[in-house]
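Attaching a single structure in structure tokens format; questions to follow.
Of the protein chains in this complex, one is absent; all others appear in place.
When the chains are written out, they are named A and B in that same order, and each has its own residue count from 1.
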Amino acid sequence: MKRIALISSDSALRRTVALALECAGAEITTDTRMEELRTCDIVVVIGAAAFASGRLSVESLRRCGEHRPEIFVISWQHTEQTVLSMLECGVDQYMTFPVCLGRLRIKAADK
Amino acid sequence: MSQIADILLLVLLSAASMLLCHRAVRVVRAVNKRKLLAESFRSTVDAADGPGISILCGRVDRRRLENLLGTEYPRCEVVVTMDANYDHTAFRAIVERFRMARVTRSLSHEIPSVGIRALYRSQDRRFRRLILIDKLSTTESDDRNAAACYASFDHLLPLPDGCMILDDAVERLVVAVCEYEADDVALIRTDVGPATALYRREEVVAAGGFGSAALGRVPRRRIRTLHEPLVWCPVRSASLLAGGLGLSPDAGPYDSLSSRRAVAWGIRATVAAATLAVLVFAAWRGWWALMAALFTVLLAWSVACYVALVAGGAPRQLRLEEEEPGVTD
Partner (left out) sequence: MTEIYTIYSAAAAMVMILLWGDLLRRRTAEYVDRRHAAPLRDRCLRMIVQSDGSADGALPPIRRRSERMRLAEVLAELAATTDVAARSRTDSIVAAYGLDRLVLRRIRLASGYRRALWLLRLARLNPRPETAQAVRRYSSSRNRNVRFCTLLCAIAAEPLRSLHTVACWGDTLSRFETAQIVTLIFRGRMPVACTPLLTSPHDNLRMLGLGVVRRIGADETFPILLNIASSDPDRRIAREAMYTLCALHLPLDCRDVVRAMAMMPAAERKSLYRFMAFEGYSVRALSELFREQERQYFESLVESYKCRIPCPR
């Protein structure tokens, strides 16, 4: 069973995405301790601000030499600069709101 | 004669009470508006044609900078002015963490400012909204003028020292700018929480910079007031007292430490008890004018507490605990 961590300061959105991913048979955790995040298969971050502010970085989430966990970002921002900056800093999937929950489930199941 | 004095006193007290009630009503309306905007601006945060806001601040630490850069609104930047010689450690920490590189700097004569040594921008695209200015530390106004020189956007938000920005403050300011665009508004300020104002850049330039007397003489018809807090200061001992007295939204319901909340409520209860005791004494002695005045004081204090507790708030922090000892959220 996949282990997916959700990071968001918005509890309502976090709960919505968590319920959608539970349908895909994933185990959802909202524990944001770094050692817990590194043990997950996928980390879903809601909002680009966590990366854009330097609060979070791909290097801090992954151990040296590993490509786990996969990092998904779901954000409201559609601008090219934001998307490119997220992909450049190592995010694996960038999705925008309004998010297609079915597509999110499929992407999470595929990884 | 004493009757005229009584009537005058009653008129004054009534006017004061009505103003206080009007303030409470305005704050409640602002809270309701904030809820409405919270549901609508998330979907429009990406508007490419939205007004841009430059946040100007002085010395920052890591936590504060992450808070300032943590807004989702794309047309917002943070301009930090620091003295690299004086704050060497903090300056180098920012340069390294955000991959800042020194860029070419031409002297801008728009707003007079002295002591600018260097300008830094980030080489990392995700930190493109951060601008760092190395400047000899002089006065706060001069530091803000330096920041304004290199700000990219048309609206400037100088932050009080040590303050953090609330989650949706930038978006609320954007909506306010859009609302008042047709009215030739020079500045938008708030009367709840730490004093903050959003200035139109051309007003600052025309006045000769921050700290100039002309900027303090903007006509009232060109000022708009938001009755909601935009920034939040971490609780300090002095502001704890202010929070207890209801003069500040600090130590409000969102304060993370229950001990601080308890202290603030204790101060509130003490103030109320003391005033009530004097009031009862005045009523017992038949000092009706004093009783009415004390009721007005109590009403003012109640409105201040109401405003602080209803409108106040703290930024929602993304809680991420790191492994390094002593570095916690």
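Convention: contacts are C-beta pairs under 8 Å (C-beta built on N, C-alpha and C of every residue); 3 or more make two chains touch, one makes a residue touch a chain.
Keep in mind that what you see is a predicted model, and the values were worked out from it rather than measured.
Q: Check the options B:Glu140, B:Asp154 or B:Asp191 and report the residue that touches the missing chain.
A: B:Asp154
Q: Looking beyond the chains shown, say which of B:Val78, B:Val175, B:Leu215 or B:Val263 touches the absent one.
A: Of the candidates B:Val78, B:Val175, B:Leu215 or B:Val263, B:Val175 is in touch with the missing chain.
Q: From the listed residues B:Leu69, B:Leu119 or B:Leu132, report the one that touches the chain absent from this view.
A: Hidden-chain contact among the options goes to B:Leu119.
Q: Which residues does chain B use to touch the chain missing from this display?
A: Touching the missing chain: residues 3, 6, 10, 13-14, 17, 21, 24, 29, 32-33, 35-36, 39-44, 47-51, 101-108, 110, 119, 121, 123, 150, 152-154, 174-175, 178-179, 181-182, 201-202, 205, 253, 288-289, 291-292, 295-296, 298-299, 302-303, 305-306, 309-310.
Q: For chain A, which residues reach the chain that was dropped from this view?
A: 12-13, 15-16, 19-20, 22-23, 97-102
What we mean here is this: only the chains that are shown with their structure count from here on.
Q: Chain A to chain B: how many Å between their CA centres?
A: So the centre of chain A lies 32 Å away from the centre of chain B.
Q: So in the complex, the part of chain B that touches chain A is made up of which residues?
A: So the residues of chain B in touch with chain A come to 42-43, 45-46, 48, 65-72, 74, 97-98, 124-129, 167, 316-323.
Q: Which positions of chain A touch chain B when the two form their complex?
A: 7-10, 32-35, 47-56, 60, 75-79, 81-82, 84-86, 88-89, 97-98
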